[in-house]
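Structure below; questions to follow.
Of the protein chains in this complex, one is absent; all others appear in place.
Showing chain A:
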Amino acid sequence: MILDWPTLLPLIFAGLMGVSILLYVILDGFDLGIGILFTGADDAEKDTMIAAIGPFWDANETWLVLAVGLLLVAFPVAHGVILTALYLPVFVLLLGLILRGVAFDFRAKVPVHRKGRWNMLFFAGSLLAALAQGYMLGIYVLGLQQGLPAMGFALLTAICLTAAYAAMGAAWLIYKTEGALQEKAVRWLRRALVLTVAGMGAVSLATPLASPRIFDKWFAWPQMALLAPLPVVSGLLFLWLWRISGKLPAEGDAHSLKPFIALALIFAAGFGGLAYSFYPYVVPERMTIWEAAAATDSLAFILIGTAFVLPVILGYTIYAYRVFGGKAVDLSYD
């Protein structure tokens, strides 16, 4: 491989896109998860749960816009191929995101007797969005195949990702709440973890079987040895998470952020495995990142801006999380 700009730029952008998808999945993962957990909470708890994500969800969702934006900017042809193939699931995703986004605001501003309706829609929208994302992931893993077996596999990934988001949501609640709700969140976390582990295991087994190319990439020497840390570390993190969550909530609120961090690391490991499986394709089996890349000039033009702006974005995002750090208190505009 010659390291000139036309080779490097698509790589850089694939990396940036990967980072923003990962950040999206972790960050919007926890607020989607909290929406999914709405179904098991009473009215007072719902207000606290909303308060735990209120200042963040808008910015969290922006990582999705950046990820899709980067796909559109850096790989315009792939953007069209992928999104036309996923036409209906994308619609369901958007429907879900619209419903939960507006429900979030409407539930606090409509007359009190209508609040329940918007709580319901917040749950439904979050669930739909999570399922649609998992479904799209499944179809994408299989190289945008259609047909019943692909749909079956995609339904599996849909349930798995939804469970994982619920686990993220519960882990965030453990960090942001206290008392009865925190104890409830621990129980939610452990239940969601069981589902997540089962789902991730099934997906990990099914993926190499469903795609011979991915099978060859993983089960060859010496790649196998080099890749072994990904599943091993994920497994250990799961075990550790299971043990530590059994002792929560702990004295003086110790360890309350650890489940979230462990889950984020597991997400990163799983995501690393997926990224390795796909490389160098942006449309699996069909189009590499270099075939789909936009003109070098255009990529260079946007990279300059990105290099300056992205660190600033990360900086003020961290600042905002610090401003609203600590346990969630009821939201008020004043």
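Note that in this section a residue touches a chain if its C-beta (ideal position, glycine included) is under 8 Å from a C-beta of that chain, and two chains touch if they have at least 3 such contacts; residues count from 1.
Assume contacts and distances are computed from a predicted model.
One subunit of the complex is not drawn; among "Protocatechuate 3,4-dioxygenase subunit beta", "OB-fold domain-containing protein", "Cytochrome bd ubiquinol oxidase subunit I" or "Sterol desaturase family protein", its UniProt record names it "Cytochrome bd ubiquinol oxidase subunit I". Interface note for the absent chain: among A:L22, A:A130, A:L144 or A:I302, the touching residue is A:I302.
Considering A:A180, A:L239 or A:A320, the position touching the chain not shown turns out to be A:A320 (whole complex). One chain is missing from the display, and on chain A it is touched by residues 54-56, 58-59, 61-62, 64-66, 68-74, 76-77, 79-84, 86-88, 90-91, 94-95, 97-99, 101-102, 104-106, 109-111, 294-295, 297-298, 301-302, 305-306, 309-310, 313, 316-317, 320, 323-324, 331-334.
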